[in-house]
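Have a look at the structure below before the remarks.
Removed from the display is one protein chain of the complex; every other protein chain stays in position.
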């Protein structure tokens, strides 16, 4: 029987963990959207897009490793950008963090809940048996 | 052999059901994005964010129960807000409807297709065997 398994939790605002960082269901792994914020101060880690992107992708890589997955098992990535002008820089980071053949991806332009955020990224992965 | 199973359908605009409210695939349950609208009139149920949020979360809880799932089996929630200022109120509702440990979550700021909508929420859940 499959049961939900919490892989890690994210303190948001420094209080109780409001969300999980990752949840496992069978051989599927669902990650929370990762934001380039310091979860204690709720401020962005940098005003630079590439630094924000690296922070987010590093968080995702750490969560994948914690769950026994990894970038080569990522199935889908959803990326939210504040500015369409950052699409080129996002593609460069993407190609660096994920080797070919790469996951499926959707990138759209949206707003965010925390001032200064330029990117948020959500991943879905498989966990090899 | 796994087959797609429709759990419920949503009448939109009072005509034929344009979308399913929930679809089951094996032990996974996919819910439609739920909007705080009266599906007959296609008007929002309230101008108040918290009332809209409760409407949406109540719809989700009903769909989960109908499919033999429940909030403790929800894996991922994607939340779309019209105004970043509603993030605090959304976190309060979230903590009320989902007990710790909570699902993974992504919250972004977007527009909507129906005037007056302040929130839309989409859930993915497991169905315990």
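When the chains are written out, they are named A and B in that same order, and each has its own residue count from 1.
Convention: a residue touches a chain if its C-beta (ideal position, glycine included) is under 8 Å from a C-beta of that chain, and two chains touch if they have at least 3 such contacts.
A quick note: this is a predicted structure, and the numbers were derived from the prediction, not measured.
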item: Which residue of A:5, A:27 or A:48 touches the chain not shown here; value: A:27
item: Absent chain, residues of chain A that touch it; value: 27-28, 72-73, 75-76, 78, 81, 84, 87, 91, 94-95, 100-110, 124, 126, 128-129
item: Contact footprint on chain B, counting only the chain that is left out; value: 1-4, 6, 9, 12, 16-23, 25-26, 28, 30-33, 78, 80, 110-115, 120, 122
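Definition applied: only the chains that are shown with their structure count from here on.
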item: Chain A-chain B separation of Cα centroids, rounded to whole Å; value: 22
